[in-house]
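Worksheet: the structure to be examined is printed underneath.
Every protein chain of the complex appears in place save one, which is left out.
Per-chain residue numbering starts at 1, and chain names A, B and C are given in the order in which the chains are listed.
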Amino acid sequence: MTLEELSARQRAFADARAWGPFHTPKNLVMALTGEVGELNELFQWLTPEEAEAAPTDPDARARIEDEMADVLLYLIRLADVLDVDLIAAGNAKIDRNETRFPPGVGRTALEH
Amino acid sequence: MTLEELSARQRAFADARAWGPFHTPKNLVMALTGEVGELNELFQWLTPEEAEAAPTDPDARARIEDEMADVLLYLIRLADVLDVDLIAAGNAKIDRNETRFPPGVGRTALEH
Amino acid sequence: MTLEELSARQRAFADARAWGPFHTPKNLVMALTGEVGELNELFQWLTPEEAEAAPTDPDARARIEDEMADVLLYLIRLADVLDVDLIAAGNAKIDRNETRFPPGVGRTALEH
Partner (left out) sequence: MTLEELSARQRAFADARAWGPFHTPKNLVMALTGEVGELNELFQWLTPEEAEAAPTDPDARARIEDEMADVLLYLIRLADVLDVDLIAAGNAKIDRNETRFPPGVGRTALEH
C-alpha cells in the first residue's frame, strides 16, 4: 500500500464517522502534537541504550509502533485537509537540505 | 516516489554527513517534537477561518509544506532507525480504530 | 506557597524516590513535552467556544488543572536541575518583549 492509499483509507474512515467538522487544520495540529507527546512518554525515562534496545522487546515495540502510527495518521490527515503532497514536500526539503548542509561536515548537525 | 524510497534517500543523506551517532531514538523523538512545535507556531494565532485559508496563500503554503516535510522526514528517519514499517503500522492502527470507533457515532471523536 | 517552595517540595519528592538519575535535562524536556501533549489532547476537538467554557465544567476543570500542574512540575524540576531562576528569566523575557513589541500594534501578535 502507498502513503496516498493509506491517506485515502484514513479519509474514508473519518468520513464514515462524520468527523470532518472536527478535522480542522488547528485541531489536527493539536492532535498530532498529542500523539508526539505520547511517543515522548515511551522514551522519556529510558537510557540511550535502553531506547536503542526498545524495539527488540515485543511489548515495547507494539507501543512504539502504535504511537508512530498515530503520528503518521494525523500527519497524513492534515496533509489531506490542506491538500499537501507529503512525498513531494519531503523530497523538496531534502533538495534544500543538500544545499544547506554540504556532505562530510558531521557536527553541523547541531545547527540543523 | 514511495515512502520507502524517500526514507532510503533520507538515510543516504544522513550517512553522507556521518549523522548516524546523532540519530538515536531519543534524539530523533526530540527533533520530531521540535518540528511539530514549529508547525504549531504557523497556526497558533490564526482564527479557524484563517487556518483553513492558509494553503491558498503561496507564502503560507510554502512554510506549512516546509514544516510538514520536516515532521515527515524525522518520522521516517525514526522509523528507519527503529526498523518500523510505518505504512503497515498505520494500516494496523486503522484496523484497531475500526473496532474502537464504530461508524456513525460522530461526537465520540472527542474521546479518541 | 511560592514557586521556589513548590520547587523545593518537588525536589524532595524526587529525592525520596531516588529519581535523580532519571531527571536528566533531556529526559525532563521529554517529560515536559509529554505533559504538554496531554494538555493538547484535552482541547484538540473542542470548538473555540467550548474551550473557553471548559473551566466552568468541574470534570473538565479538574483534568485541565491536573495537566497544567504536570507541565508546571516538570518545568520547575528542569529549572532546578539546570539551576535556572524561572521568575527572573520570565521577567527578563518580558523586558526584552517590551522592546520587541511596542504597545498598541495589535496584530503583530502573529509574528511573535
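Heads up, the rule we're going with is that a contact is a pair of C-beta atoms (placed from the backbone, for glycine too) under 8 Å apart; a residue touches a chain by one contact, two chains touch by 3 or more.
Just so you know, these numbers come straight off a predicted model, no measurement behind them.
Enquirer: With the missing chain put back, which residues of subunit A would touch it? List them for me.
Expert: Residues of subunit A in touch with the missing chain: 26, 29-30, 33, 45-46, 48, 109-110.
Enquirer: Take the complete complex as the reference. Which residues in subunit C touch the chain that isn't displayed?
Expert: 1-3, 6, 9-10, 13, 16-19, 22, 24-26, 29-30, 32-33, 36, 39-40, 43, 46, 48, 51-52, 54-55, 61, 64-66, 68-73, 75-76, 78-79, 82-84, 86-87, 89-94, 97-98, 101, 103-106, 108-110
Enquirer: Can you name the residues of subunit B that touch the chain not displayed here?
Expert: 22, 27, 30-31, 33-38, 40-41, 43-45
Note that in this section only the chains that are shown with their structure count from here on.
Enquirer: Is the contact between copies subunit A and subunit C built from the same residues on both sides or from different ones, judged by whether over half of the numbers are shared?
Expert: Same, since most residue numbers here occur in both copies.
Enquirer: Measuring centre to centre with C-alpha atoms, which chain is farthest from subunit B?
Expert: The most distant chain relative to subunit B turns out to be C.
Enquirer: Just curious, how far off is subunit C from subunit A if you go by their C-alpha centres, in Å?
Expert: About 24 Å, centre to centre.
Enquirer: On subunit B, where are the residues touching two or more other chains?
Expert: Within subunit B, residues 26, 29-30, 33, 46, 48, 109-110 contact more than one other chain.
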